[in-house]
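Encoded as structure tokens, the structure appears first; notes follow it.
All protein chains of the complex are present and in place, except for one that has been dropped.
Labels A, B, C, D and E are assigned to the chains in the order they are written; within every chain, residues are numbered from 1.
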Amino acid sequence: MRPSGRQTDEMRRISIETNVNRHAEGSCLIRVGDTHVLCTASVDERVPPFLKNSGLGWVTAEYGMLPRATNSRMRREAKEGLTGRTQEIQRLIGRSLRAGVDRVALGERQIVIDCDVIQADGGTRCAAITGGWVALRLAVNRLMKSGLVRSDPLAAPVSAVSCGIYAGQAVLDLDYPEDSEAGVDGNFVMTGDRLIEVQMSAEGSTFARDQMTVLLDLANKGAVELAAAQMAAVA
Amino acid sequence: MRPSGRQTDEMRRISIETNVNRHAEGSCLIRVGDTHVLCTASVDERVPPFLKNSGLGWVTAEYGMLPRATNSRMRREAKEGLTGRTQEIQRLIGRSLRAGVDRVALGERQIVIDCDVIQADGGTRCAAITGGWVALRLAVNRLMKSGLVRSDPLAAPVSAVSCGIYAGQAVLDLDYPEDSEAGVDGNFVMTGDRLIEVQMSAEGSTFARDQMTVLLDLANKGAVELAAAQMAAVA
Amino acid sequence: MRPSGRQTDEMRRISIETNVNRHAEGSCLIRVGDTHVLCTASVDERVPPFLKNSGLGWVTAEYGMLPRATNSRMRREAKEGLTGRTQEIQRLIGRSLRAGVDRVALGERQIVIDCDVIQADGGTRCAAITGGWVALRLAVNRLMKSGLVRSDPLAAPVSAVSCGIYAGQAVLDLDYPEDSEAGVDGNFVMTGDRLIEVQMSAEGSTFARDQMTVLLDLANKGAVELAAAQMAAVA
Amino acid sequence: MRPSGRQTDEMRRISIETNVNRHAEGSCLIRVGDTHVLCTASVDERVPPFLKNSGLGWVTAEYGMLPRATNSRMRREAKEGLTGRTQEIQRLIGRSLRAGVDRVALGERQIVIDCDVIQADGGTRCAAITGGWVALRLAVNRLMKSGLVRSDPLAAPVSAVSCGIYAGQAVLDLDYPEDSEAGVDGNFVMTGDRLIEVQMSAEGSTFARDQMTVLLDLANKGAVELAAAQMAAVA
Amino acid sequence: MRPSGRQTDEMRRISIETNVNRHAEGSCLIRVGDTHVLCTASVDERVPPFLKNSGLGWVTAEYGMLPRATNSRMRREAKEGLTGRTQEIQRLIGRSLRAGVDRVALGERQIVIDCDVIQADGGTRCAAITGGWVALRLAVNRLMKSGLVRSDPLAAPVSAVSCGIYAGQAVLDLDYPEDSEAGVDGNFVMTGDRLIEVQMSAEGSTFARDQMTVLLDLANKGAVELAAAQMAAVA
Partner (left out) sequence: MRPSGRQTDEMRRISIETNVNRHAEGSCLIRVGDTHVLCTASVDERVPPFLKNSGLGWVTAEYGMLPRATNSRMRREAKEGLTGRTQEIQRLIGRSLRAGVDRVALGERQIVIDCDVIQADGGTRCAAITGGWVALRLAVNRLMKSGLVRSDPLAAPVSAVSCGIYAGQAVLDLDYPEDSEAGVDGNFVMTGDRLIEVQMSAEGSTFARDQMTVLLDLANKGAVELAAAQMAAVA
């Protein structure tokens, strides 16, 4: 029934290749099916002005998409300025990753996560969060190895997955053909069995509470698989 | 326990004054406690290019905040450009209102909802959606009276309310002092007993699924009260 | 003869409601007929860089118009950037109000006057100056009550009114239908019987010196009425 | 008494060199003392959209200042965007020149007047209007010679001059040292003995009506001299 | 002598992986040592306005660098706007590739080459031209296979390489440590044994004509190797 032939609760193939950038303190190329996102973590010993002398660290994110990541070429954002969609996504990524960070343990420094979509097939923001956590983990490992950070500011992996109602069925991990047709869909950011962010919306439609429950169950299943892939990648 | 002395499931006082703008096809000033938003609906017989000759209508929204709507003066957006927060909010308002519109019945025309926050005390985006629907309803009434629209494109009111965990307790309709302290909060857009959009997030924290259930129950109670106020206003 | 049926030397109904904003140090909603402007005064203990350590205070103004303040909806300035017209108006408001301020007595602090047009029917810049002075007066009163300012930096009210030649007749306080037809019009900023700023221009036409004299006489009459309304509002 | 040693009613030396640009349909370099402005008139057979098929012509102006036209170098506007001051000035120039044009006689075409300040010593907007009219006159002469325009759309020259109260004395044609000290000053745009625009303002001060009368008398004297120089230049 | 241990006339290892993007009509990832550039070619059946109905095709290029492509993170261009350096580079790439295209044979369509630097170590604009041609070649192959283009608009490969005087020695294919130290360097765009563009400059220094000759000889050697790699990649 799904265009890809997947089961309703089947995720796309996940691959996470680490250390793909020789300059960044942490990096990975995450592939969730045909969605490919390059994630780098850059450590900056200076924090933003509002945190000066607070003793607290900061994690923030930026997101971009190459013009031909999509089926038809999009205009280059460097020419046009950041769209509202891009700003909304990078705020989500930053908020999600910060929820999994002990900012006291991180110490007064900033880590910038850059998530650049090399190829898109739906679910780019979820892949960015999942891969962004891997880059962050690797950068933090390096800070700990160098002694700059003593106690580990990270706990369980933070990952994200989308679910939605496609052709009347609740499905896990929407690809682009499903995403563009789904009447209801949501993004679920999780760590362990706890939630960090839930965004559900109905495109030109509405949904009942029990539909939400079904999607949350699917998301939970996806989060377990993503966390396993993340842990394997950083092992 | 709440700074305002309200019960955990008690909303702020709601008032909706209609026809406050002599030019707009529909308008209201919605007050949810000390949050005051001026909403106007402007009918435009032209649709955006992507809808030309589609026979479908469009509803979109713009959101702004006067510089001194807040406790300390903010910089004027007209000088600085739209922030990411503003863009995220106006996309939410537009999406929410469109979910309650039969775009075939509306016909090939556009209604622009402007939501300008005159005074802010938390929950401005929720007030904007709730008041925006009232302005939209009034503008559609005028289109129907004039015969331009035959069958009513609107059904039950669309409204929105925030809920969150404040000082360990689930509370309905956060005001600014609560909102700035809440570890978990969410915005719930509803129509009747169905959901249009759910956005829950944990600021530097996480939440369990059963907390979500409690907040949804509170939101449901709020939605009933808001819908009553909306119906009274447009009667 | 006038579209509104007013006498040539008759102003529109003036109403000034004060303390309409719970956050601002001074505020009012001024209504001159169907022109409604919300004015707030925000005290900032820091001055702009060019006044650091000068001992002198500063008063500046910003002006905006809600998109549907006008008969047909205008594009939102936050999206497009400030127009030249807006910048010209806010420079005028700031200059006019500063002319009535003893900057030594005010002390090294800044007061920002925000004038936001809620509904427009001609003469918005004049209403903004008149209402802006009221907001300024209220904010200064508060500074004096708190002891931060000892000697009163304000004297007589500063107000503004437009006059023009409409249908061959000199008329006071142009509304929009008159303003869009007038071949010659002017804005007159006054304090007591003295002038602060005179801007007269002929749209595609010219005028003689004695026409200017007639308009100045009308403006003088208007200024007396406006000052009375301002004094009553702040009493 | 004046820094330059001039009489109170004495203008600076005026020189207008025409046809200084080989490409433009009309051009001049106007020098009013040490204020030098290069003015070109460019004929465009297309009008702005709002005049399509109206049969009416249009005259508009743009104004700029080279970064080192002033005593200390200013930032280049092409890098920073147009300032409010620049926009205010170019609106004034356009309005002033249009007041002296019969737009029916001009026919449906546009003339763009570019006024670029090569060197500044006060009064640049006045010099721009005065020189801009000369460039316009030359461009219109060419249109008439070619038969594109039959009846002359221009009448008497449009010129502008500033006057002000400097060191307690009313003086004509302020140079920069006077302009930066004057408590009251004004710009007067005239054609023959009629006025097109009057802008008087008091920097941090006020003025009485009879001071205005004195300045108008001085402006009148200046306009006569400027018109003579303009007529000689285009002869 | 060279930081990398290479001979003076030795290029870095070149690898060109093709068809790395499932959406683009042509694509490759070119690696010249540690400089990695992702190149895509997007066919657009519409040409820019200035070529409408000319029968001529167009090739243009856009260039970007991911924020952490460099040793220390750069600001994201989408936030800041295109720098002058970026614009200069993308004009160079477009010009260079167009020189190798028969625009009549291409027919009235546009091919946009996007060159995004994934990792930088000097010579990014040269790698972008070399890889850009490969993407272009692949896209043109597809157009020919589909019958949209009949006669081949491309001839010999277009490639580019940098040379410079490093530590007193003429060297081929500068990497970043060499590039940042070189007193004289140049970029040479070639096709076969003919030149398309030569840009030589002396950073704070000068050079003699015979130094230019030596660098041209080196560039020629590099061009032969690059062309071989390009032909192998598209075979």
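Everything that follows uses one rule, which is that a contact is a pair of C-beta atoms (placed from the backbone, for glycine too) under 8 Å apart; a residue touches a chain by one contact, two chains touch by 3 or more.
None of the values given here were measured: they were computed from a predicted structure.
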| item | value |
| --- | --- |
| Contact list for the unshown chain, restricted to visible chains | D, E |
| Residue in contact with the excluded chain [from E:Val20, E:Ala99 or E:Ala170] | E:Ala99 |
| Hidden-chain contact residue, picked from the options D:Thr70, D:Asn141 or D:Asn220 | D:Thr70 |
| Residue numbers in subunit D that touch the chain omitted from display | 21-24, 27, 34, 38, 40, 42, 44, 62, 64, 66-73, 76-79, 81-82, 86, 112, 114, 116, 118-119 |
| Hidden partner chain, residues of subunit E it touches | 82, 84-85, 87-88, 90-91, 95, 98-99, 103, 186, 191, 193-209, 212, 216 |
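The rule is simple: only the chains that are shown with their structure count from here on.
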| item | value |
| --- | --- |
| Shared interface numbering between subunit E and subunit A [over half = same, under half = different] | same |
| Farthest chain (mean CA position) relative to subunit E | C |
| Chain centre separation in whole Å, for subunit E relative to subunit D (CA means) | 51 |
| Distance between the centres, which are taken as Cα means, of subunit D and subunit C, whole angstrom | 28 |
| Shared interface positions of subunit D, touching two or more other chains | none |
| Chain contact graph, described as a line, ring, star, complete graph or other shape | line |
| Each pair of chains that touches, named by its two labels | A-B, A-E, B-C, C-D |
